[in-house]
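In this view, the complex is presented without one of its protein chains, the others remaining in place.
Order as written gives the chain letters A, B and C; numbering starts at 1 within each chain.
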Amino acid sequence: MKVSFGCELTYRVAAPTVFILNIEAARIPAHAGLADSLRSNPALHFTGYAAPPFDNRYARFLAPPGPLRIGYEGSADLQLRRANPAGIGEVPIAALPLELFSFLQPSRFCEADRLANVAEKQFGSINPGFERVTAICNWICSNIEYKRGASNPQTSAAQTLEQRAGVCRDFAHLGIALCRALNIPARFVSCYALGLAPDDFHAVFEAYLGGTWWLFDPTRQALLDGLIRIGIGRDAAEVSFASMYGAAEPDSMRVFVTAADPAAPSRERTVDAISTG
Amino acid sequence: MKVSFGCELTYRVAAPTVFILNIEAARIPAHAGLADSLRSNPALHFTGYAAPPFDNRYARFLAPPGPLRIGYEGSADLQLRRANPAGIGEVPIAALPLELFSFLQPSRFCEADRLANVAEKQFGSINPGFERVTAICNWICSNIEYKRGASNPQTSAAQTLEQRAGVCRDFAHLGIALCRALNIPARFVSCYALGLAPDDFHAVFEAYLGGTWWLFDPTRQALLDGLIRIGIGRDAAEVSFASMYGAAEPDSMRVFVTAADPAAPSRERTVDAISTG
Amino acid sequence: MKVSFGCELTYRVAAPTVFILNIEAARIPAHAGLADSLRSNPALHFTGYAAPPFDNRYARFLAPPGPLRIGYEGSADLQLRRANPAGIGEVPIAALPLELFSFLQPSRFCEADRLANVAEKQFGSINPGFERVTAICNWICSNIEYKRGASNPQTSAAQTLEQRAGVCRDFAHLGIALCRALNIPARFVSCYALGLAPDDFHAVFEAYLGGTWWLFDPTRQALLDGLIRIGIGRDAAEVSFASMYGAAEPDSMRVFVTAADPAAPSRERTVDAISTG
Partner (left out) sequence: MKVSFGCELTYRVAAPTVFILNIEAARIPAHAGLADSLRSNPALHFTGYAAPPFDNRYARFLAPPGPLRIGYEGSADLQLRRANPAGIGEVPIAALPLELFSFLQPSRFCEADRLANVAEKQFGSINPGFERVTAICNWICSNIEYKRGASNPQTSAAQTLEQRAGVCRDFAHLGIALCRALNIPARFVSCYALGLAPDDFHAVFEAYLGGTWWLFDPTRQALLDGLIRIGIGRDAAEVSFASMYGAAEPDSMRVFVTAADPAAPSRERTVDAISTG
């Protein structure tokens, strides 16, 4: 499926400010034929960096005082992996690749350690594997209210569980924390997403099951097979869309994602397991 | 300086348990001629993994029920880099290597975001660079009581600041959080350390200043030029000495570190800047 | 039912220490014929105070350095009010006596404000009244593990909900917070309790329903019709058994409660609504 995506961000810069953006689509095989461009007005020099191991693309630049406009546009042929979720199990700790252990650890916004008992009591007896992570997402979708303004950039999974409200980032953090608490590696994914209304940046998560990282969206708002991955991180701290060091204020933001073939995706929500890997 | 070090850990294993240990000294140039061995009783098969980018050495094994003894012994010729701290400055954000940005982010136990105002008000006007990080360490040493039992494995920097008490791990977390809040990259270092009484595992931190990672120990308990690095992480979550998945209880722990040349280190505390890098 | 009760507390006092005890049974009509005595060894002068509006009995004394033994013994004929819980409803805010409004407010250990959404989502659609408070207690009993050492004197209801473990005090705090979040006045009750094994001080709570304060014990450990009330407070902060100002350490504690008539209480748990009021 051919997808076009991008964003336009404007800022009011009061003093020279270093920006670090993570808004470019990842250069991964799932994004076949990825073509994109990042521009600013005024035209500034960008330093790019594809951070291993996920090749998140960071762009840094120094903005002078005044209005600033960032434009990003891209297109790619989305080639996702699909599978039947039935039979996708958990990988026992004894067999888990050791490089994945950091995705079992608690992180700033995913306090898996604090939620260990909640996870065990609520999901400990559910069949391990895809079914259990689906149960976690279902629970989140039913029990956490999607509510703009209910959270802030310091809100963590434990707080979201208490407040019972949040946005996509909070939903993903809670899903990740609960998975890790059950010894399922999980990580944060920032993305462009088909199906959101209105268009916006989106956040979902991946859980490592049956030897593959599978996508999960506890908000149930986007099309799981219509996600263009931007960054992967332990949590949102590592894949912030825009970090600013100086004195600048966001002014406006516009995100757009469109399927080139209007018939696809059919607005039917897939029940397949989906992976970008 | 030739240093011998190691530990002996015993456990009571109630059911088959996966252990992941991070107690082996890092294979870095600073540890010249590193020779070591890890053994268990009963003898078990270890899977080793040197995790990039820091080559933390993890050893995984499956322990059967019963008593378990882990023994680790090593020796190395410690070759540290020394410098005059005067004139070691901070690296401006615009010039910071982009791969270091994750060490500016908040992590589970180092909530730099929550401590931003405290850091700014307390240390914002101090001369940037080595002097400022030293001021942070001095403040921690004077204002946080070193007290066993004051914290637990879930204690974070923000809590340590509130409780005004903790152990080496807490001191390091607080130092890291305050540095990051001031845009100084900082990371956690677990180690064997000369000078502790009694011998124990130790935790310090590194701050990135003047293009190098420098060691800091806000507890002022160990000799900064007598540290054998085990692991590096964003915080303690990534370099836990022993993670257990199953049913096992720690029984006893003994750590030992000795300088082969008894005259060295002179027990004079160095005022040099020290780096393992 | 005639009940005997009391406690023996010993301390090691290192320096002159002011003690404030709240271990004496309340002088209320439900404790008919209450006869009791409080003694110390060494013999010290007590200042007593029956604090309005609940007449919690506080005893203050200054203990010199050395060992200290506190003994309290009492007996009373327990005269409780019983009712059929069916049909005991909630009092609408518009009709609630204004002097009860402070029992709707959050307190140190009962953060009703933070748990408002949890309470609403979990219990908002249950029939108001005794049935709803019973549902809260059932949920707590099923989902919170009774576990000594899981909490400490600073643990609050929000933390208990997160940790899913605690002791009687934590169970009561969580019950109170959830009730208040649903606009049901609720308060903390410290007591001697028949049915505990082993004997210990106990904590339950009261909810104001149908114009009366009714007892609830989410631990399901004591006999609801075998409670000798000591203190009433917004939460445990107000009815601490022993507050010490100085330098003293608790040494041992023994609590005893016995029904004079061994046939009563039948060990059958009552399903009546019970009130001391």
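Quick notes on this one:
Methods note: a contact is a pair of C-beta atoms (placed from the backbone, for glycine too) under 8 Å apart; a residue touches a chain by one contact, two chains touch by 3 or more.
Source: prediction; values computed, not measured.
Just so you know, the chain we are not showing touches B, C across the whole complex.
The chain that is not drawn here is touched, among residues C:S75, C:S107 or C:T276, by C:S107. Within the whole complex, the absent chain has one touching residue among B:L161, B:V189 or B:A203, and that is B:L161.
Annotation for chain B: contacts to the undisplayed chain at residues 114-115, 117-118, 121, 143, 145, 158, 161-165.
Counting the whole complex, the residues of chain C in touch with the unshown chain are 18, 20, 47, 49, 51-53, 58, 60, 62, 93-94, 98-99, 101-102, 105-108, 110-111, 113-114, 153-154, 183, 237-238, 243, 245.
As a convention for this text, only the chains that are shown with their structure count from here on.
A rotation of 180 degrees, rounded to the nearest 5, superposes the Cα atoms of chain A on chain C. A straight line joining the Cα centres of chain A and chain B is 31 Å long.
Each chain gets one centre point, the mean of its Cα atoms, and the points for chain A and chain C are 47 Å apart. Chain centres here are Cα means. That of chain B falls 45 Å from that of chain C.
Within chain C, no positions touching two or more other chains are listed.
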